[in-house]
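Right, chain A next:
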Amino acid sequence: MATDISKITEKSPWQELTEGNKVYGGATSVHFHTGEWRTNTPVFDADKCTQCLLCAPVCPDSSIPVENGERGDFDLDHCKGCGICAKVCPFDAITMKEGK
Partner candidate 1 sequence: MAIRERLSGNEAVSYAIKQINPDVMPAFPITPSTEIPQYVSTYIANGECDTEFIPVESEHSSMSATIGASAAGARALTATSSCGMALMWEELYVAASNRLPIVLALVNRALSGPININCDHSDSMGARDSGWIQIYAENNQEAYDNFVQAYRIAEHKDVHLPVMICQDGFITSHAVENIELLEDDVVKNFVGEYEPENYLLNEKETMAVGPYAVSNYYMESRKAQSAAMDNAKQVILDIGKEYGELSGRTYGFFEEYKLDDADYAIVIIGSAAGTTKDAVDKMRAEGKKVGLLKIRVFRPFPEKEIAEALKNVKGVAILDRTDSLNSHGGPLGSEVTAALFNAKCTMEVRNYIYGLGGRDFRVEDAENVFTEMEQLVTEGKEVEQYKYIGLRG
Partner candidate 2 sequence: MKDTVEIRWHGRGGQGAKTAALLLADVAFNTGKYVQGFPEYGPERMGAPITAYNRISANKIRVHSNIYDPDYVVVVDETLLDSVDVTKGLNPDGAIVVNTAKKPEDIMPHLKGYEGKVYTIDAHRISVATLGKYFPNSPMLAAIVAISGVVDRATFLKEMENSYKHKFAKKPEVIEGNMNALKMVLQEL
């Protein structure tokens, strides 16, 4: 059976890597918290939001969850704070604040 890659770290010896670095188990990027890289943070103002959903598809990190046709608050575990969503929002419902 394939090795669980969650057990592989940057300290693993070569014998313990998976063969060909194959990654077993799907959607493992969820476990990688890129939100730690963030220096600016988007702030969501639900009152101003019209649910036009222009923001969700432009997010490079899929950090704007959409459920039943409505977006929710940011997934800050993965948002890198790029600010694209704030740029595209026509209603000023997203603002960028400095820091986490």
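We adopt the following convention: a contact is a pair of C-beta atoms (placed from the backbone, for glycine too) under 8 Å apart; a residue touches a chain by one contact, two chains touch by 3 or more; residues count from 1.
Here is how the candidates were picked: all candidates are chains of the complex that A comes from, given by their letters.
All values reported here derive from a predicted model rather than from experimental measurement.
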The one of 1 or 2 that touches chain A in this complex is candidate 1
Touching candidate 1 in the complex, chain A uses residues 1-2, 10, 12-15, 17, 19-28
